[in-house]
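Every protein chain except one is present and positioned as in the full complex.
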Amino acid sequence: MNADLRAMASRIRPGMRVALPVDYAGVSMAMTRPMIAHGAGDLHLICVPTGGLQVDQLVGAGLVRTVETSAVSLGEAGGAPRFNQAVKDGTIRLRDATCPAIHAGLMAAQKGSPFMPMRGLIGTDVLRHRDDWQVIDNPFAGGGDPVVLIPAIHPDVAIFHAPMADRSGNVWIGRRRELAAMAYASAETLVTVERIVEHNLLADEATAAGTLPALYVTAVAEAPRGAWPYGLWGEYATDTDELLRYARAARTAEGFAKYMAGEASA
Amino acid sequence: MNADLRAMASRIRPGMRVALPVDYAGVSMAMTRPMIAHGAGDLHLICVPTGGLQVDQLVGAGLVRTVETSAVSLGEAGGAPRFNQAVKDGTIRLRDATCPAIHAGLMAAQKGSPFMPMRGLIGTDVLRHRDDWQVIDNPFAGGGDPVVLIPAIHPDVAIFHAPMADRSGNVWIGRRRELAAMAYASAETLVTVERIVEHNLLADEATAAGTLPALYVTAVAEAPRGAWPYGLWGEYATDTDELLRYARAARTAEGFAKYMAGEASA
Amino acid sequence: MTAILPRETLIFTIARLLDGVKLVAVGAASPVPAAGAMLRRALDDGRRTVRLSVLGSVEHNFFTNGSAELFDCAGQGRLDAFFLGGGQIDGQANVNLVGVGDYPQTQVRWPGSFGSAYLYFTVPKVILFREEHTPRVLVEKVDFISAPGVSPPGVYRPGGPVALLTSKGLFRFDSGRPGFTLESVHPGHDAAEIAAATGFAYETPAIVPETPLPDPATLTLLRGRVLDELAETYPAFAAEWRRDLAALAA
Partner (left out) sequence: MTAILPRETLIFTIARLLDGVKLVAVGAASPVPAAGAMLRRALDDGRRTVRLSVLGSVEHNFFTNGSAELFDCAGQGRLDAFFLGGGQIDGQANVNLVGVGDYPQTQVRWPGSFGSAYLYFTVPKVILFREEHTPRVLVEKVDFISAPGVSPPGVYRPGGPVALLTSKGLFRFDSGRPGFTLESVHPGHDAAEIAAATGFAYETPAIVPETPLPDPATLTLLRGRVLDELAETYPAFAAEWRRDLAALAA
């Protein structure tokens, strides 16, 4: 196992709030096994705004106490087997949300605001089960007009995969700006990349436009095809066969353990 | 005068709320004279988050009823003469703000939220003079902890200048994301550009990262050196001599009129 | 008369429901709604710009501000139409995307509410699309409200459901009543079959018309341009459609 990845995983401590991106935005699958090997558990996962294979594997490995998310699934490969089993068994705590509420909580942290107001949600069971959210009457309306306040989400660490970084630690995220939003909101940000480039990504306006500055980046490690079996935009497509292989294997705890014990190979 | 610019200016109707960017972000100076020629007045200018030459000229031309801003100045060329005179004469209504409050109001509109909370401001005369802002106790604190709520700012039209657009109306704004924020919040967006390119800016991830999609763009017109005498990042520098020439001329209403009657030349 | 495939009826129905929209978004694994939006775009060509965003797609996604931009668009009032499925849908148009049984320890867990708890409130034209038409899906009362069909007065609600489309028929939703009315049945189905397959009460007119089918010009567009466009994003779905067309012709 890559020493850089192990070193990055060792920054994770039990009980941390860990922000992870949606399937198509750049999941650092390369960090999943190092995280499991490191073993820091009791994690509070924050899916930005939904989770997939990585969440399922971390849950399956027993590292997760809480999942805060708008959804968890394997997409075309169906439901997330270890997550669904854990829900049934009551072994994880659910913080069901809706996509823009996750974005709103991160935005509040980005802005240094205690909360963000959000439309929708009134009358949903999503809201009913969130005792950490509040409803107030919009102070700008004449009266009535309930609006939900989402408190700031402050992850301890954000983890994602991107196409490239430079030697200064600037990371090119392109138009996947939720990765920047995660980093702004988080105390630390760990990034794996396809490749490290020698030129400064901020040196010209064209690449600067899609670059997350090093200010927000705690550590970077090279991990070619590090999103696999997920795809990475502009780089490679999702390996749906592998997702299906996982989905079949992970129907049982034994199958999951066997799958995870196998060597990951692209 | 360029017919495209005249056509764009003719979309502006009296009393509209007009969002304009900060000096260094891409001011469409090319639109200033067409706006004055068109003559729609009683405008409510929203400076994102501060104003300069364009604001001063629109005020000098008598088109402005209200200026909502964190500051107005000519930068190195000193105070904004027509704006300052109008303040002294009481001929414009001031909505003094602070930079992040302008951003917060636009963000509320971007998110479709009625308001955004913002730290700071408590105890300032900025807040004291804004009867459209509200203070509530943070509902997530045990009690006390006042926080200011900034209502959504919904401009009728945003106007700015950018390096390039494509034939579909996508506009490359690079890392000047306040231009996107203005467009998201505004009902219409009018853009002048240095050049129109033949390739689709969304076709590759590199340029897509810095592109405002055509969805938000009402009209685009070519206007080479359209920010002059301001500069445009990555293209040309500010013409400080011209700003100084304006600052001297516009000390008096007569000098301003004479300056504006002169032909603009790069 | 040309034979029409069931999925072509669904796609054409969606295109009809989308009449007048400027921006429509569809989920990642939603080939039928995507095809409906593509047909709408093709039908409106030269008269009106119809923009389509397929979530999670690199090709058919013009957003450049991350996954929050879709929701921002909805909040700005720029998103005219969206589709929701649902593990359960009830007669009040409440949608359940979370699970069956007592939350949180549901015995069946579905992925989760995604953006429904926001988009259902803010998108003017939400089309409920679920092919499975059984009492298991169309229930009297959902176990978990991911998003409610209607809201009490005073709640900000510019959006909501307009219709429910299944493999058997099309219902219109009346938010005033509130409730569904059976609008039409697809070829090969009838009102009695639908009544037996629906777990919630709804209104049925004296005579239930058949769901309109595409005319030859529309069918040409559908099997030509739309099928070609669709194949870029949903190759497996397009290939199956082409096989079924070949079988029809044989």
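We just call them A, B and C in the order they show up, numbering each chain from 1.
In this section, contacts are C-beta pairs under 8 Å (C-beta built on N, C-alpha and C of every residue); 3 or more make two chains touch, one makes a residue touch a chain.
No experiment lies behind these values; they were computed from the predicted model shown.
In terms of the touch definition stated at the top, the absent chain reaches A, B within the entire complex.
Note on the undisplayed chain: of the listed residues A:Leu5, A:Met164, A:Ala180 or A:Ala247, the one touching it is A:Ala180. Of the listed positions B:Arg17, B:Lys111, B:Arg177 or B:Arg225, the one in contact with the omitted chain in the full complex is B:Arg177. Summary of contacts with the chain left out: across A:Gly41, A:Gly78, A:Pro139 or A:Pro213, the touching residue is A:Pro213. For the options B:Pro146, B:Pro224 or B:Gly262, the residue in contact with the chain missing from this view is B:Pro146. Of the options B:Arg119, B:Arg167, B:His199 or B:Lys258, the residue whose C-beta touches the omitted chain is B:Arg119. Interface residues of chain A facing the missing partner chain: 109-113, 170, 180, 184-185, 202, 205, 208-215. Considering the complete assembly, chain B touches the hidden chain via residues 22-25, 48-50, 69-73, 75-76, 79-80, 83-84, 87-90, 93-94, 96-101, 103, 107, 118-127, 129, 144-147, 175-181, 233-234.
As a convention for this text, only the chains that are shown with their structure count from here on.
Of all the chains, the one whose CA centre sits at the greatest distance from that of chain C is B. Among all pairs of chains, A-C has the largest number of C-beta pairs in contact.
Chain closest to the overall centre, judged by the mean of its C-alpha atoms against the mean of all protein C-alpha atoms: A.
Separating the centre of chain B from that of chain C, both taken as means of CA atoms, is a distance of 40 Å. Multi-chain contact residues, meaning those touching two or more other chains, occur in chain B at positions 111-113, 205, 208-211. Taken residue by residue, chain C touches two or more other chains at 58, 63-65, 71, 75, 122, whereas all remaining positions touch fewer.
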